[in-house]
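Here the complex is missing one protein chain, while the rest keep their positions.
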Amino acid sequence: MTDDTLLSARGLNLRFGAIPALVDVDADLWPGEVLAIVGESGSGKTTLLNVLSGRMAPQSGVVWYRDPQGHLADVHAMAAPALRALHRSDWGFVHQNPRDNLRMGVTAGGNVGERLMAQGGRHYGRIRAEAIAWLEQVEIDAARVDDLPRTFSGGMLQRLQIARTLVTHPRLVFMDEPTGGLDVSVQARLLDLIRGLVARLGIAAVLVTHDLAVARLLAHRVMVMQRGVVVETGLTDQVLDDPQHPYTQLLVSSVLQA
Amino acid sequence: MSGYNFAYLDEQTKRMIRRALLKAVAIPGHQIPFGSREMPLPYGWGTGGIQVTAAVLGPDDTLKVIDQGADDTTNAVSIRRFFARTAGVATTTHTAEATIIQTRHRIPELALREDQILVYQVPQPEPLSKLESSRAETKRMHGLAEYGLMHVKLYEDITRFGHVSISYDYPVMVAGRYLMSPSPIPAFDNPKMDMMPALQLFGAGREQRIYAIPPYTRVVSLDFDDHPFRTTRAPHACGLCGASDSYLDEVVTDDRGGRLFVCSDTDHCETRRAAGHVGAEGVAA
Partner (left out) sequence: MAYVAVKGGERAIDNAHAWLAEDRRGDPAVAEIGTDQIREQLGRAVDRVMAEGSLYDPDLASLAVKQAQGDLIEAAFLVRAYRTTLPRFAASAPLDTVGMAVRRRISAVFKDMPGGQLLGPTYDYTHRLLDFALEVGFTPQAPAEMPAEGGEMPHVHSILGHEGLIEADASGGGEPGDITRTPLSFPAGRDIRLQALARGDEGFLLAMGYSTQRGWGGTHPFVGEIRVGEASVCITPPELGFEIDIGDITVTECQMVNQFQGSKTQPPQFTRGYGLCFGHGERKAMAMALVDRAMRAEELGETVSAPAQNVEFVLYHCDNIEATGFVEHLKLPHYVDFQSELETIRRMRADALREMEGTP
């Protein structure tokens, strides 16, 4: 761990009964970089995401986070209020299913503005204006600001979730299969959007995906997991073009070439 | 009513309720769970208010009970009789003479004093209940002061209607920390709670919660800077006493749209009429 990593995990272990989900996992994330965790179902990648973001506790190991003031905090030793506050401000979490992180009965503007209001925003006009600005950033027509998400397509819902997450300018965003369940063309557009936003805003991200193409497009570095073990890690292009570990080679070779 | 303790409840129970009240006063606006007892009046009909009143009532007190601002509505009559039977205390319809006022859905028009206690009957103590049905979750939200959900609701109202549509049980922030339900008083009455000299106690029997606002506490109705809280009242004068600043009841006088507006606070209206004020409709008292 160097002096400027944003997030560092050491020695994470977690078993569900007899099944190993995390086996001695280490991970580092630097500011502004995107780290992809790839693997098949059961590899432990989603568990790792949950442990890194404090949503699930490891049985052993530690996750350190460096706050904007430069202080290190043990994520799993934080008090619940502090962790929740972190998730509402400096951190973001994009769920695979946008419905898990949106209020379907609240307008798009209300969804995006909620975090601002939670942080003390009390000017309706300004909150609405900021919500509109963010809708535009995620390429949702500003005229939809007063529409309910029930009327949105899957791709739009995902973009709305992203707007809702980014409105407080988080430095670190966790993403769980953000393009899962979407049509290929919709996925492509969404990936482009994410790539642009992340680069423009200097956001660091931990991205879980089973799709190597997503990793290649978005991530600077990639970690490959198999049955709870990190089998390979490195720069994305290097790992995907020249895989060293047999499992990585298998993953890479089994991707259908378009 | 032989065989019953003063004001019906046994002393242990009153002590338990007073302990809850002390905690409530120590943390303004915060809901304190209490072991609400089965009372001879149904849940939802004021058992919480009755238990609070029974716990603070003494033989020298003078009790006023109002419902919808009136002393003579049936449930106010029923509750006043209950205390007359079980406590034998003096009762009154005059706000100025009362030391304890138990109320449902209104705050008296006459400003209250430091030596008075106002006891509110509360059906639903949880201000977030319509937005979040789980009490376990709302408890967390209060603990973490996470009230974004309520602000979202106000935002949505402004988006849909141009202004906040809540007209009664309008949520307030107490002492800058706890979101509180003022009970279903009209929004018109909310400003009276702010810096009130009297002690304000709230009892919810069925939901088993007690809360309080100590005297001279800041109570602010939620709003946005550019959509400030405003009160609503029927834009008329009382037909009986001429008051133009009191909350009015709309009385239907015939089936051709005939309407008469009269003060909801019957004591306020009678006092004004006794002092010589006459409205368009009324005869001098």
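In order of appearance the chains are A and B, and numbering begins at 1 in each one.
The working rule: a residue touches a chain if its C-beta (ideal position, glycine included) is under 8 Å from a C-beta of that chain, and two chains touch if they have at least 3 such contacts.
Owing to the predicted nature of the structure, the values given are computational and were not obtained by experimental measurement.
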item: Options B:Ile100, B:Ala187 or B:Leu201, residue touching the unrepresented chain; value: B:Ala187
item: Residue, one of B:Glu114, B:Asp226 or B:Glu250, that touches the chain absent here; value: B:Glu250
item: Contacts of chain B with the absent chain, listed as residue ranges; value: 3-4, 8, 10, 33-40, 42-45, 47, 67-69, 72-78, 81, 104-106, 123, 133-136, 161-163, 165, 167-169, 184-188, 206, 208-209, 232-234, 239-240, 247-251, 253-254, 260, 262, 264, 266, 281-283
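Keep in mind that, in the parts below, only the chains that are shown with their structure count from here on.
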item: Interchain centroid distance [CA atoms averaged], chain A/chain B, Å; value: 48
item: Interface residues, chain B side, partner chain A - complex; value: 143-144, 146-149, 151-152, 155-156, 158-160, 224-227
item: In the complex, chain A residues that touch chain B; value: 80-81, 84-85, 103, 106-107, 109-110, 113-115, 117-118, 121-125, 127-128, 146
